[in-house]
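Below is one structure, written out as structure tokens; comments come after it.
All protein chains but one are shown in place.
For chain A:
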Amino acid sequence: MANTMQFDLVSPERSLASLEATAVQIPGADGDMTAMPDHAPTITTLRPGILKVEAPAGASEYLVTGGFAQINGDGLSVLAEKAIPVAEVTRSHMDDLIAEARASHEAAKAGDDQSIVDDAAKLLADMEALGTHMSL
């Protein structure tokens, strides 16, 4: 059994990471999950959160929002709309993200589709939780 798997993190604008990892914790839409080598093939959407990568070369963390993760037999690809290494995240990044989430929440409230409002509210809550979690 392989001890590592190929891990790729790509955003539309660039490819952020491509390395061998032992375990990756993914903030899935239905809850966090950790993918290790030989995980069952899975596709999950992401909620805004922290992606934790453990690799022989050292651990790293990324802030990801939107997108999905695809786990297959020999590797894991995470396609995130926004992905920023945690070390580079600043308060202003978070403020932007929270402001964006709040704006879409407000916009959704103006409409009458309750599910969209709930989604937006959840997004906003996720963002704020993320900010607190990172103690910025």
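Going forward, contacts are C-beta pairs under 8 Å (C-beta built on N, C-alpha and C of every residue); 3 or more make two chains touch, one makes a residue touch a chain; residues count from 1.
Here is the rule we go by: contacts and distances are computed from a predicted model.
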Looking only at the UniProt record of the hidden chain, which name from "ATP synthase gamma chain", "(2Fe-2S)-binding protein", "NADH-quinone oxidoreductase subunit L" or "Heme lyase CcmF/NrfE family subunit" is the right one?
"ATP synthase gamma chain"
Can you list, in ascending order, the chain A residues touching the missing chain?
8, 10-15, 28-30, 33, 40-45, 66-68, 70, 72-73, 77, 79, 81-82
